[in-house]
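Sharing a structure below in structure tokens format, with a few things to ask.
Omission of a single protein chain aside, the complex is shown with its protein chains in their original locations.
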Amino acid sequence: MTDLALLIFQLLLPVALAPLLTGLVRRIKARLLGRRGPALVQPYRDLARLFRKEPVLAFNASWLFRGAPYVSFAVVWLAMAAIPTFATTPSLGLGLDLIAIAGLLGLARILVALAGMDVGTSFGGIGASREMTIGALAEPAMLVAIIALALVAKSTALPDLSKAMSEGVGLRVSLALALGAMVMVAIAETGRIPVDNPATHLELTMVHEAMVLEYSGRHLALIELGAMLKLTLYLSLIGCIFAPWGIARDAGMTALAAGAGAWLAKLAAGGLALALFETVIAKMRVFRYPEFLGAALLFAILGVVFLYISQHLK
Amino acid sequence: MSGLAFDIAHLLGALVLTLSFALLYQRRLTAAINVVAMQAAVLAAAAAWQAVTRDTPHLFATAGIALVFKAIAVPLLLHWLVRRMNISSGVEAVFGVTLTMGLGVGVTALSILLVLPLTAGETILLREDLAFALAVALIGPLLMIARRNAVIQVVGFMSMENGLILAAVGVKGMPLVVEASVAFSVMVATFIFGVFFYQIRERFDSLDVSRLEEMQGERQP
Amino acid sequence: MSDVDQWTLIGVAQATFVGLAVGGCMTNRRPVLIVPLYALAALTCVVALVAALGTLLAPDADVVTRRVLPVGLPDIKSHLRLDGLAAVFLVIVNLGGIAAAVYGIGYDAHTTEPARVLAPFPLFLAGMNLVPLADDAFTFLVGWELMSLASWLLVLTGHEQADNRRAALVYLTMAAFGALALLMAFGALAGAGGGYTFDAMRRSTPSAAIATLAAFALLLGAGSKAGLAPLHVWLPLAHPAAPSHVSALMSGAMTKVALYALARGLLELAGTPQWWWGGLLAVIGGLTAALGALQSLTQNDSKTLLAYSTIENIGVITAALGLAIAFKASGQRLEAGLALTAALFHALNHGLFKSLLFLGAGAVLHSTGTRELDRLGGLIHRLRWTAPLVLIGCLAISAVPPLNGFASEWLVFQSVLDATGLGHWELKFAAPVIGALLALAAALAAAGFVRFFGIAFLGRPRDAVAANAHEVTPAMLAAMAGLAALCLAFGAWPGVPLEPLGRAAGMMVDPSGAAGRLFVGQGDGRTAWLAIAPHGDLTAVYSGMVAALGLAALTGIAVGVTSMASRTPARRAPAWDCGFPEPNPATQYTASSAGQPLRRIFGGPALAARDRVEMPPAGDLRPATFASAMRDPAWHYLFDPLIALVSRTTERLNALQFLAIRVYLSLMFAALIGLLVVVAVTR
Partner (left out) sequence: MTTLLVVLGVPAAAALVLAFIANWRLAAWLNVAACAVTLAASAALFVAERPAPGGLLLVDDFNIYLIALTAFVALTTAIFSATYIAHEVMHGRLTPTLLRFYHAMYQAFITSMLMALSADNLGLMWVSVEAATLSTALMVSLYRTPAAIEAAWKYFILCGVGIALALFGTMLMYLAAQPALGDGMAAVTWSSLLAQAAKFDPALLNVAFVFLLVGYGTKVGLAPFHAWLPDAHAEGPTPISAVLSGLLLNVALYAVLRFKMLLAANPKALAPGPLMIGMGLLSLSLASLMLYRRRDIKRLFAYSSIEHMGIAAFAFGMGGPLANFAGLLHMTMHSLVKAAIFFTVGHISQVKGTQRIADIRGLTASHPALGWALVAGVVAIAGLPPFGVFTSEFLVVSSTFARQPLLALPLAVGLLVGFGALMLRLHHLAFGQPSPNASTGRSVGLELSLVPVWLHLALALVAGIYLPAPLVAWFQSVARLLG
């Protein structure tokens, strides 16, 4: 019974908190730039407004266009649910490991890209094509990073991963490299600077925004919420692997509360780091992506090699 | 075999080979025909001599065929053919005579080198005969290669065949020599008919390339 | 089911195939026969499928039955053997066969010369059914070549077009190359004594050199048929040239039969496998996968695109197979079983979704008459049923959960993770590279199929043919729907097919020991259909059911909550397009523009891809032009030079036909003299 309650809690909490995280990042960024910035709850207001508004569909939009926001949101949500955020036991991590999460995020990307091409505008096409390009570049780095982690944990299931990482792995160059790779992949996948700019609406620099240009009303709300959730997902993922402290291993109330607190702290720290990073760096050209993500792949492979060596010496 | 018998057989064999070289040397068609006729006559004599000394009467038949057919009938026929078809009597040589002769000497040397060690257990006569015969048989094709003319190819073939018959005659107790010489004669006759009926004056490889292409069936546009 | 029944079924099926081929010859004059012949072909495939499933699903893993027929090579006869591995491939072949035949009912009614398809079609199926059953080299190669020969005729169906004839020529020549290579492999394994039965080869212990020689020949022979780079060049030519249901069979089934040969040969026949064969194979597989996916992404012809994607998937399967060999050679049986299971599962899945996609491309071709992506668009509105079915195929091949393509790629990745634990440092270092290549291939495939579906089915029609497309016949839809349903089912419950596949794989990697129980995780503790846990504990689990049902439930919640929160009905309006909507459909992204970023990033080095834009100076009224060119490196570096070499040699040698008799005589004379000299010298 508690399991079920916990599961529901784990499902709902990230969705509820995702806009807050986005709001936090925006706020910090604004502050860093010397502006006052919007309220922390501004994303909630935006979403609510979008839900109220009348959705407008292009004449030739198909069922795929209408369905994609729901399914892609559900996909990200499912992936989120598989990550041990504050507790391991009831998570779906048993059925969906790290590779499956990567796969689910791929599905979400495909759905949104297809929706972008549905209306038949050139912006949709440009967005979809670039989004899939980024995905293609990010995936190898992600997978090799997973290999590095699996070398430590002997597992790809997140609860095991997080457990193994919390049990005296210590500081290692190899894991730092894997972390670097993972962070770079996360930046690319969540459409943050320097790969994409979530705030821009300047046509030729858009990737994600270009794809969802035709959406409005509740469809857009779901897409936006999905994007926010994805950011939460990546921060939680990195948190649960590289900062596996505080995650509850049992259903005890104290442990759970501590876990939740730790998670919130991790999210906040992650948001702060992201805002800092985005403030000091500039967006790069489209054809610089291969260099950025190639570096991620290189980091990940180096991580694997270092792990081989350290395990061999042990 | 007595010394004299051996000497005569040896002489005849050597004569056949010498005539082969004479053939290589010829530049005129009619002369070549005459030489090959002479070679056939010597061959007939050699066969007859073997028939006498070895008491193998069937070799007389071989000798007879060689004399009547190859030394008399075929050369007459060839002469008639040359006149009848207005084949020019000059023979276009591909290689110079010197080179041809040189090749002939080489071939002869090879024959001797090949045959003599092979037949170590045989009589001296047979060994020599065989070496000469092989040389003659190889000089025949050499002539065919070295001259551009249909009739000279018949002559070359006849010379080659003379060599073979010489060898067959020399081998003691070789059966079917008569049959072989008959078969060869038929072949030669067919050759000549070929030349005659098909009016093959020259080889098709005359320098006229356009004609060549027309003939090959392959290069038609 | 007793084995008598299975062999009877197989015998009946093969005889029916031959009969159907004879019947197929008559369809030019009697087109009315087309439908019954296809229906009968589908039924025959069902019969063969039942026979194969009988072995595959038998609870005792080592069920192996044999037959010896009094035909074939004298003194050796024709040996047949049905075991788990053979049964797996028979299932793949016959599933594809059923779909293709059912599809054919609706597809082939209007061709001018139906006999060109209907006569070889059953023979093609017969050949593919014979190869996995063969248990001696001769029978194997007869089946193999029958398969090539029949599919060659099928490629020639559209023989009026020069491109198709060229494709057929390249195909058949490559097939002959492959067969010769296999022949040599079998020759090496059989030895000078002529032990051509596979049993004799299993018993013999060839020296390492011979085994390696045979393994290389096998790799060349089976690899060329499967489409491993750089021997893949025939595949993108031949597969698209055939009628679509045949393309589906060629891509979905025939390439798998080639992989069967590779698996059977390297794991069982070629003596004790050596670790580096596996490593080499895995690297080749990874490279093939990445190259295939990349090429697929740059094609503008729907069926060529699918053919390149086949090359990609063959690469994935080969990589897993290579890992299986490496594990087996290192004595890691459990991991070997897992890798082989992954290969088999991906082969099965690829058979399903690639057939589905080829049938879908065929439906598009059927209703629009074109394979050019740039003339399509908006078909989702016209082909109401085909579109979702093709979408399922696209998602499956893009390896995303909850579809079957993900389940098998997940297993392959698990094997790659295992490979990091291999003893040889070469293999250890290769593992992350192979993993990266496979991940790149999967992601490129996803990009490629987004492009394929997006250009063909989404957007606005780019041409009248697309605007006027019509939905295809029920039989064609039924074939696609069946395959799509299997893709979904195997995605949601991968454990169901994996259990028998794991048994079959277990038999191959460890025939002596606890056969079939090597690949555990099913049956004990957790129910097989709920999740797959290859290592038998909790370290790596994937539950297709959680993914599928979870996704369905969460989508339902999202829809439900949203519809409660927001009741305003949607309004239709012109597209927004940043305020400047352009009615001309030519302004949409085209197939080549959709592939441009990746073509530019990877294509430059790998495919010599060049985009050339000619922008006239200001004031010049000429239109700007864009040209995109690329060249398959295999043609450029390997086959073109070979063809040029043959051409030059023949040109030179041809003079030999036009010499004078004299010269021929001198050749003869010289040869005689030469031989005499040789004899004189060697004496």
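Letters are used for the chains, namely A, B and C, taken in the order the chains are written, and counting of residues starts over at 1 for each.
Please note the rule applied: a residue touches a chain if its C-beta (ideal position, glycine included) is under 8 Å from a C-beta of that chain, and two chains touch if they have at least 3 such contacts.
This structure is a prediction, so every number in the text was calculated from the model and none was measured.
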| item | value |
| --- | --- |
| Displayed chains contacted by the hidden chain, counting the whole assembly | B, C |
| Touch with the omitted chain, as defined above, among C:Thr272, C:Thr568, C:Thr625 or C:Asn654 | C:Asn654 |
| Chain B residues that touch the omitted chain in the full complex | 114, 117-119, 121-122, 130, 134, 137, 140-141, 144, 150, 153, 157, 160-161, 164, 167-168, 171-176, 179-180, 183-184, 186-187, 190-191, 194, 198, 200, 204, 214-220 |
| Contacts of chain C with the absent chain, listed as residue ranges | 70-75, 113, 137-138, 141-142, 145-146, 148-149, 156, 159-160, 162, 165, 168-169, 172-173, 176-177, 180-181, 183-184, 186-188, 190-192, 194, 196, 213, 217, 646-647, 649-651, 653-654, 656-657, 659, 661, 664-665, 667-668, 670-672, 675-676, 679, 682-683 |
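Basically, only the chains that are shown with their structure count from here on.
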| item | value |
| --- | --- |
| Chains most often in contact, by C-beta pairs | A-C |
| Between chain B and chain A, distance of the C-alpha-averaged centres to the nearest whole Å | 98 |
| Interchain centroid distance [CA atoms averaged], chain A/chain C, Å | 35 |
| Chain B and chain C: spacing of chain centres that average the CA atoms, whole Å | 68 |
| Touching residues (chain side chain A, partner chain C) in the complex | 51-60, 62-64, 66, 70-71, 73-75, 77-78, 81, 92, 94-97, 99-100, 103-104, 106-107, 109-110, 113-114, 117-126, 128-130, 132-133, 135-144, 146-147, 150-151, 154-157, 160, 203, 213-214, 216-218, 221-222, 286-287, 289-290, 297, 300-301, 304-305, 308 |
| Chain A-touching residues of chain C, taken from the complex the two chains share | 377-378, 380-381, 391, 395, 398-401, 406, 410, 413-414, 416-417, 420, 425, 428-429, 431-433, 435-440, 442-444, 446-447, 449-451, 453-455, 458-460, 531, 538-543, 545-547, 550-551, 554-555, 557-559, 562, 565-566, 568-578, 581-582, 585, 587-589, 593-598, 600-601 |
| Contact set on chain C toward chain B in their complex | 657-663, 665-666, 668-669, 672-673, 676-677, 679-680, 683 |
